[in-house]
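Every protein chain but one is kept in place in this view of the complex.
Think of it as A, B and C in the order they're written, each chain with its own count starting at 1.
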Amino acid sequence: MNTIGTLYRFTGFGESHGAAIGGVIDGMPAGVKIDLDRVQAELARRRPGQSAITTQRRESDTVEILSGMLDGVTTGCPIGFMIRNENQRSNDYGQLGEAFRPNHADYTYTAKYGLRDHRGGGRSSARETATRVVAGAFARQALEHFGIKITAYTSQVGPISLDADYKTLDLSLIESSPTRCPDPVKAEQMEQLILQVKGEGDTIGGIVTCVINSVPAGLGEPFEGRLGAKLAAAMMSINATKGFDYGTGFNGVGLRGSEAIDRFIPGQAYPAHTMANHSGGIQGGISNGEDIYFRVVFKPVATLMQDIETIDSEGRPVVLKARGRHDPCVVPRAVPIVEAMAAMVIFDALLINRAARI
Amino acid sequence: MNTIGTLYRFTGFGESHGAAIGGVIDGMPAGVKIDLDRVQAELARRRPGQSAITTQRRESDTVEILSGMLDGVTTGCPIGFMIRNENQRSNDYGQLGEAFRPNHADYTYTAKYGLRDHRGGGRSSARETATRVVAGAFARQALEHFGIKITAYTSQVGPISLDADYKTLDLSLIESSPTRCPDPVKAEQMEQLILQVKGEGDTIGGIVTCVINSVPAGLGEPFEGRLGAKLAAAMMSINATKGFDYGTGFNGVGLRGSEAIDRFIPGQAYPAHTMANHSGGIQGGISNGEDIYFRVVFKPVATLMQDIETIDSEGRPVVLKARGRHDPCVVPRAVPIVEAMAAMVIFDALLINRAARI
Amino acid sequence: MNTIGTLYRFTGFGESHGAAIGGVIDGMPAGVKIDLDRVQAELARRRPGQSAITTQRRESDTVEILSGMLDGVTTGCPIGFMIRNENQRSNDYGQLGEAFRPNHADYTYTAKYGLRDHRGGGRSSARETATRVVAGAFARQALEHFGIKITAYTSQVGPISLDADYKTLDLSLIESSPTRCPDPVKAEQMEQLILQVKGEGDTIGGIVTCVINSVPAGLGEPFEGRLGAKLAAAMMSINATKGFDYGTGFNGVGLRGSEAIDRFIPGQAYPAHTMANHSGGIQGGISNGEDIYFRVVFKPVATLMQDIETIDSEGRPVVLKARGRHDPCVVPRAVPIVEAMAAMVIFDALLINRAARI
Partner (left out) sequence: MNTIGTLYRFTGFGESHGAAIGGVIDGMPAGVKIDLDRVQAELARRRPGQSAITTQRRESDTVEILSGMLDGVTTGCPIGFMIRNENQRSNDYGQLGEAFRPNHADYTYTAKYGLRDHRGGGRSSARETATRVVAGAFARQALEHFGIKITAYTSQVGPISLDADYKTLDLSLIESSPTRCPDPVKAEQMEQLILQVKGEGDTIGGIVTCVINSVPAGLGEPFEGRLGAKLAAAMMSINATKGFDYGTGFNGVGLRGSEAIDRFIPGQAYPAHTMANHSGGIQGGISNGEDIYFRVVFKPVATLMQDIETIDSEGRPVVLKARGRHDPCVVPRAVPIVEAMAAMVIFDALLINRAARI
């Protein structure tokens, strides 16, 4: 299914070598003033060719809004939008023919649909994430009405890990490095590693950490609607993701219950606050008013600048020659995508929560 | 929302101290022979009081099927079922009154709904997971028609980690230990740790690993329907989960792309197989025919057998006395819940995939 | 799918000869005081055996609430409920065996599911409508918080039609006649007709008209969410319905545009009111603040007290002997079902509308 959300719903379309990608934002409340320059600026953060450590493909990724707005304000009606594909007839993929690239969706899509889009990754390509950035940018501007802020950054590239608590970091530095790591020393190391990996025709993965400030207590629903589940689903729907955790997550597996306690600060109950935030802002599936923070793992890009042995659609061995222009590491460009998905989830939860009480 | 799934849908109800928990399985195809003894046996694996390392509360957890079956076979109509709560008026919770237990949902549910179920955790209690086990047990039996098998086990308790590849383990030993760890040495260590933690009135978390064999290539959909996203959402909707990863996941973040390659075995294309399975059986969001394997982190149980300082609904400091009977570690009892959620996701994906081609 | 609604969702289960029927009400806001005696009273209006013109089967239809309430107030968590079937082993259906009753679902369900519930109508039986009445009774009590009132009545039985505008009728008389027709003269004629038809071993259909007062302007969504579409879907999901219209509907097909105009009353805009209400309270798919009124056609009951020629599952001709106890006319018992479905639709729309503006 190519739709995400219950009240704030985004339906995306488009593949890497078709005419356009785009989507429909449905359920955006009326009366939200949208700064389209800021939407475009979010796309620029995701765009290929933005720095020496990303792919050198260039696409302007200009979004055209087709409906749902009047004089810069949302009308309550669905917002259709489109981004033209500029490289839709690239020859870089011509060789692909019938070979299945390892770790791509070539084989799985063919097995599923019974046919092959020989032009490239098609719908499985990360190209579609540009449409998520647009839908998230709208949600983000709506969330600002409620003072909610979403900030993601690169916290790991290969073995180089920024272990510091996000509260000790200067998050204003995120955009100072092409890596989107806010620690200048780690950022420099990550950048050098990515350039080295690129020089070797290889790729590397990493981790994006995301922090959401000022979420009111009460967002999220029981069972399927637990906020952690909704965030996990949204993040794991992004291409190349392999894992998600929030709060103490995988790293906290050694903690005792007595160590993981988030004691309440006495004084008042609504809102109450806790001394620690091991819970990552979510308790019993519902936001508790503390910062929500979580991590998303991205695998190394599957396309290498090396010759790769694989098979074709008859199962015969073939060698794929290194071609094209690809990212040595997707993590820096994934940062705005993670923010976009988080914005959609939180805004949807906020709207749903309006029905929690009579 | 208390419904999960698109074609195989489960809607659950019930809280820890109400009359009953239960649910509706909708979309189960007609003609599936169901062995209800096996459904009940799955509940027994989740039931409290099953061993010295679980809570000593005792509930028989007898499921009553109310509709949707005839002569032991599903009819295609919704399957309503119910499990009576036997301890519904426990005094153990009497003291709770208006205190907010730390790391529970007491505060978040009250903040959301504007009222408090003073009898205990209500809908946020892990009691509701018994209904998931029922719905999963039905899906599991349906999956057996397609040769698909789901096996989960305890792979970590606190710092004691079973790092071995699942393929090197004898998974027939899982039920030999109350820990549900298939490695006898690690299982013994885990059991001792849990008993020690219990003796200290404390709790400990851990990790469940799950393996799904013989999934055909092609399950999962683009975008929101990526199989990794669906599994993540299902797992993170279970109480006390903090993280999810599949394939190389968080541990593979240091791998180069050239190291993470799952090369195809030449010879045939449908089905094709890969030499390694770093991808965890999912590529581009779609199953590739290899084993699917993933991990789920569970936090330490929030209820300690220690006095806890907290606040009441007026924000005043209060001390909660240690009472009741609780699990020192939920991981062993979480194993059948993880399997149940996996079964629902895979069966739903299998049904959806019937519409992939004309 | 056995679920209806977006935010106020009802999932039903159960068949005529199973252990129980019931369902889950999900999305009911917290804090609604529910009078369960009134829920039970709604069931009594639908119950068989309530008068000489209904089937003489007797079922007490006692609803048991299993979850989601505390001290008579909704908690925000799903409300599970159940009604035991008392006649579940009736011999009246023994003869059915493999014969397909004409105009029933015997053939269509068997064609669809590949098996036959030889005990009777199963899920296609009108028995399941009792669960709708429960879910609707909850919604109705929630709607009373907003001053919204729903009233249905029998407006036609066979050729006997109550053509008068609902505003000229004394709707307090509805329950004065077993026909639920508020016009005493027409009610008497309808009752006599039903008794006559019953005496002939035949059946007759009719029309239910429903009026919803005090709906605020703004309920309903564009496109799929148009309020007329939602009401139509809900009504046409009731057993034995054959048609739906609202406002001038089928009867207004001869009107010119100039005759069908609902002119606004000058004076104020919010709320504005119209002089006529040909639109039936819905314009452009959205409520306009006037009364919503609509009609639902019910076909004659398919089960006759006559011998019926039909075929068995091998296509061989067989004769079904007249047996059992059936309604000569379902319309009087359908009145509370129509109200229940309307209550669910309007309450769902009201909750969704909370997200219409930032």
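Assume a contact is a pair of C-beta atoms (placed from the backbone, for glycine too) under 8 Å apart; a residue touches a chain by one contact, two chains touch by 3 or more.
Just so it is clear, the model here is predicted, and its values are computed rather than measured.
Between the chain not shown and the residues A:Gly31, A:Pro271 or A:Pro317, the one that touches is A:Gly31.
Checked against the hidden chain, the listed residues B:Met1, B:Ala19, B:Val32 or B:Ala187 yield one contact partner: B:Val32. Residue in contact with the omitted chain (choice from A:Gly76, A:Gly158, A:Gly257 or A:Pro300): A:Gly76. Think of the hidden chain as still there; on chain C it touches residues 1-4, 6, 12, 100, 102-105, 107-109, 111-114, 121, 123-124, 128, 156, 158-159, 197, 202-207, 217-226, 228-237, 239, 241-250, 252-272, 274, 278-280, 282-289, 297, 299-304, 306, 308-317, 353, 356-357. Contact residues of chain A toward the unshown chain are 1-3, 9, 11-15, 18-24, 26-27, 30-31, 64-68, 70, 73, 75-80, 82, 109, 112-115, 117, 119, 122-123. Listed here are the chain B residues that touch the chain not shown: 6-7, 27, 29-32, 74, 76-78, 142, 145, 222, 351-352, 354-358.
By our rule, only the chains that are shown with their structure count from here on.
Most remote chain with respect to chain B, judged by CA-atom centres, is C. The geometric centre of chain A is 26 Å away from that of chain B, both derived from CA atoms. For the pair chain B and chain C, the distance between mean C-alpha positions equals 39 Å. Residue positions of chain B with contacts to 2 or more other chains are 1-3, 12, 109, 112-114, 123.
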